[in-house]
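Reviewing the structure listed below.
Other chains dropped; remaining ones untouched in position.
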Amino acid sequence: MTATDSPAYPSFPEGSDAFPHRNLLGIAGLQPWEIQYLLAEAEQWVALNQQSSKHDDRLAGLTVINAFFENSTRTLLSFEIAGKRLGADVVNMHAAQSSIKKGETLIDTAMTLNAMRADAIVIRHGSSGAVQLIADKVDCPVLNAGDGSHEHPTQALLDALTIRRRKGEIGGLKIAICGDILHSRVARSNIICLTTLGAEVRVVGPPSLMPNAIEAMQVTAFTDFDAALDGVDVVMMLRLQNERMQGQFIPSTREYRRLYGLTEERLTRAAPDALVMHPGPMNRGVEIDSNVADDPSRSSVTEQVEMGVAMRMACLDVLTRRARKVEGWS
Amino acid sequence: MTATDSPAYPSFPEGSDAFPHRNLLGIAGLQPWEIQYLLAEAEQWVALNQQSSKHDDRLAGLTVINAFFENSTRTLLSFEIAGKRLGADVVNMHAAQSSIKKGETLIDTAMTLNAMRADAIVIRHGSSGAVQLIADKVDCPVLNAGDGSHEHPTQALLDALTIRRRKGEIGGLKIAICGDILHSRVARSNIICLTTLGAEVRVVGPPSLMPNAIEAMQVTAFTDFDAALDGVDVVMMLRLQNERMQGQFIPSTREYRRLYGLTEERLTRAAPDALVMHPGPMNRGVEIDSNVADDPSRSSVTEQVEMGVAMRMACLDVLTRRARKVEGWS
């Protein structure tokens, strides 16, 4: 199945040429059709990955560098597998060995990777905006694999892909995102993605973890989880980061669970067929209970991981088409 | 040379279909013919690895994940090279970066790797049984690369392959295994493998490092190294782990060497053409002396490393045949 012969693939709007962005730095700035286009593209990779042989040669001869300044086993594995299944030469640059530690500036690192003639650079960094800084200095597409508390666009895309496969069209769905809204790039990218696609998004969490002007993001803010869950089609739980677990933000993990943990009982407030999501890794017994997380009819936790590889394949493919001189992408 | 046209390959017993196991979690439970089958399969990879070009495409399009929760440079390198020479997309997951560190359960890690559609998972873990736990949760073959003090099956297989190539049939050989029998997964897997193949196995070590009911494993236990060595065909030395070197288990490395170090003089007690083995890395001057370890006519230390890559290629090949729909392996 290819992008052109499937009715699921949106057509380009009048006046648009192909996918008009060089990079994937965030969801902010993407048009609805652009998000839909990437979701549609990912479907072919979902299908390929379910084959016994899962290989495509379209990125053969291209060098993909995964530059991870923050450790993230899952996201790195997902991008590495995505690149390799497309036939690229994939190399990982781990922060721990990085010359950043020797005082090199981020821009020098960017220029080094560029000079090695990378064809795509995937970056994870602890500082918001670091990925943009690098993208400004290199000639190839840059994919943001999470930067500070800014954006994590492939996470939002894989979540949207998961929702679309489970629930159909995203427009009109009621979706609650629960947890540390203040610091979470996953929350931020998902809010932008889901509202752009027309969902009604509610955010819920302790007041200490809720941004002040969150309503400007076209969401409704709650501090009462039960109220936020009322009738929702999707419950998206966020990971409670260890560093927030004690001290200033929440009184205790036990108290957090009592107020913001997704239990079986609490889930009854949502729609009867509500979908439970979590980007992983989960703190079982803190933000989510195992009997909710492990029920495949309600939870899409592992499906999200699967969609992640497919989504990253789609992004690597689409963003390298210009350099690969794919017809119509000049 | 393939498995079917060589007289060295054992035929399947009446009523058996191909290799009947999905995983390689340990040597325990393998029939003699199954071990012999894996040894015979490895021969073609020994031959390939001695070519200038050493590549085969049978695992092309398959994803092999090496998930190492314990550092092990040699074993990881060996599996990584094995997978790559067979054409697989190989990715390494290092424990140090693992989200295990963020509190993720082992089962969640297993389900994550599974959702990424791994075609084989190689696991090294500090806890006995961790590999079984993961194997129960995933759809693809799992290979144990060492779990706690339980098993290290590919080490036993490569040791058996080395012995068979040097000594011919293993049945009937007298083999002494010397060192920390209590904690060693290498000893455990080798005892099971060699006794299953009909060897007479002696184990020897300090009483503090000898399991209580070791005789139940069909071996003879010694505390006197000289007595144990008497007339043996093979002397298999174990690595003395650093953490045992001081304190409760042995009085000192000097004392250990005096009683359980393999010296040239002591080796004269064995059969004149006795083979000296060590899984590496060696503590020279502790459990083994350099003049014994470095004599290629007596020592197979580097040959064991070579057999390791071939043996792991055989295991990856055999265990993925069902998924690859190899004829006769449906």
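All chains are identified by letter, namely A and B, in their written order; residue positions are counted from 1 within each chain.
Convention: contacts are C-beta pairs under 8 Å (C-beta built on N, C-alpha and C of every residue); 3 or more make two chains touch, one makes a residue touch a chain.
These numbers were taken from a predicted model, which means no experiment stands behind them.
Summary of assembly composition: all chains derive from one sequence, 2 are present in place, and the complete complex in the structure file consists of 3 copies.
Here is the rule we use: only the chains that are shown with their structure count from here on.
Chain A and chain B have Cα centroids lying 40 Å from one another. Interface residues of chain B, counted against chain A in their complex, comprise 60-63, 65, 89, 91, 93-94, 97-99, 102-105, 108, 111-117, 119, 323-325.
Across the complex, chain B is touched by residues 49-55, 71-74, 76-78, 80-81, 84-85, 94, 242, 280-284, 301-306, 308-309 of chain A.
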